[in-house]
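A short worksheet on the structure shown next.
Missing here is one protein chain; the remaining ones are kept as they sit in the complex.
Right, subunit A next:
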Amino acid sequence: MIARLTIAERQIGLWLAGLVTLAGAALGIAGRNDVLGYHGLLITIFGAVVVVALLRNIDAPEPDESRLSEYYDDPIRFGIVLTMAWAVFGMFIGVWVSALLAWPELTFDAAWASFGRLRPAHTTGVIFGFGGNALIATSLHVVQRTSLARLPDQVSPWFVLLGYNLFCLLAVSGYFLGITQSKEYAEPEWYADIWLVIVWVVYFVLYIRTLARRKEPHIYVANWYYMAFILVVAVLHIVNNLAVPISLSSAKAYSLFSGVQDAMTQWWYGHNAVAFFLTAGFLGMMYYYLPKRAERPIYSYRISIISFWGITFFYMWAGSHHLHYTALPHWVQTLGMTFSIMLLVPSWASAGNALLTLNGAWHKVRDDATLRFMMVAAVFYGLSTFEGSFLAIRAVNSLSHYTDWTVGHVHAGALGWVAMITFGALYTLTPAMWKRERMYSNTLVEVHFWCAVIGTLIYVFAMWNSGIIQGLMWRTYNESGTLTYSFIESLVAMHPYYIARTVGGLFFLTGAVVGTYNIIMTIRHEPSLARHPAGKLAADGPLVAGE
């Protein structure tokens, strides 16, 4: 992989990795009396590993010019492997943290394994580690294929991919060390946040530069979704993480916001992270890989455009539904509720568009587990967006808020939609990236599919039951006007559901492990397609018409 970088690119890489190493060392020395010291060390080691990897290949000859007549896919391949590694890690922690609720002794009396530290390690591992790497890898694939343009350079995609994973490592290791700024889904502290801004700006610029090289004037709609994901996540991340460190030698920083403004900023961030990280980006994935796999064009291109703008502009205002019955002004709560209900229109337009694309190709859905992953994803997208609009209604929220219903809703989206569409995309992408005819084992794809579906259903039904029971127990009054049930009684009532949830999660994790094995075996074992001479001829021959 490194030998395919030009000598100049290897040198730039060396400079960048060297700078990161030095910055890490500086941070480590400055923060030697603080937990920051560990993170300085982690950054130093990360940078040094990249430096050593580059140095070992620094004398390799200049790569062949013929590389320019192919897409640049090395970072995508690396990204696929990282995606699955994070999936297994994040879902394993998820199963652990859910087991912790049923059997609290599973913390083993260790501070780092307490619920408050494992839980963000799970959410960051699956959302940012698994989801983020999947988005970066597929976006770099989709933007090249739909623009018919090779990535403009070979350094920045690596900077984005490795830099992003450094951020994820800082985040997760930080939780175990007790570093957090206590903002949900934005837990990492100031130095990690600044680093992510740098990485993200490079990502944005890389995407724009690739689009600028495109052949057709019109940009295919999947890219709009990916662009919205990149751009909006940058804005959200910067605003919500505005904070002042107590000193440059400490990991601790204090947010610029306080009180209800802090809560509103946080949930404007939090809900739009759902909207633009977990929805827009994955819709981009769907609008490319679903038609590709089904070998049918998307049902309606116009619907995809209208729902794009609907999702982009409605979601921005929906965040305040997280703050019903709080100190937030009533009209702001109502605004969030109204926009959440309106969101059902573009959401169902997208889900319907996906399902109507498959209409007429149901035999393919039946035979092909990969396509079935995407079909189930579209169904769960429709279900969880309906549920989301419903839960945002103030009266419903009074029952559901703070209960497991919310947890069930989130997982209907995260397992049913985000993970399913990702696995569908990865099973389409992996054989293409390693020039294989198909995955190593279609049976294992089938096994993964059923593990994922069964796991999701067990999980979601357990949480629906437990959430509604919880909500009802918390609001049941007796004749004298006091609460019928104590909190601990509601907790005891949850126990069987917590066990069921762990079983569901275990199914889902098993599926992910099977999928990882299948992907590794596809990479290692399936014989390559014969490098057909026809393809080579075409490359040398008349195909240079674009020049």
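Everything that follows uses one rule, which is that a residue touches a chain if its C-beta (ideal position, glycine included) is under 8 Å from a C-beta of that chain, and two chains touch if they have at least 3 such contacts; residues count from 1.
The rule is simple: contacts and distances are computed from a predicted model.
> Which of the following is the UniProt-recorded protein name of the chain this complex doesn't show: "Cbb3-type cytochrome c oxidase subunit 3", "Phosphate transport system permease protein PstA", "ABC transporter substrate-binding protein" or "N-methylglutamate synthase subunit C"?
The UniProt record for the chain left out of view names it "Cbb3-type cytochrome c oxidase subunit 3".
> For the chain left off this view, which of A:Arg32, A:Arg302 or A:Arg366 is in contact with it?
Spelled out, the listed residue whose C-beta touches the missing chain is A:Arg302.
> Which of A:Gln144, A:Asn165, A:Asn240 or A:Thr456 sits in contact with the chain that's absent?
A:Gln144
> Decide which residue listed in A:Arg213, A:Arg394 or A:Arg436 touches the omitted chain of the complex.
Reading the full complex, the residue touching the unseen chain is A:Arg213.
> Would you mind spotting which of A:Leu27, A:Ile179 or A:Val221 touches the chain that isn't drawn?
Selected residue, touching the omitted chain: A:Val221.
> For subunit A, which positions touch the chain that isn't shown here?
69-71, 144-146, 148-150, 213, 215-218, 220-222, 288, 291-292, 295-298, 301-302, 305-306, 309, 313, 329, 331, 335, 432, 538-539, 543, 545-547
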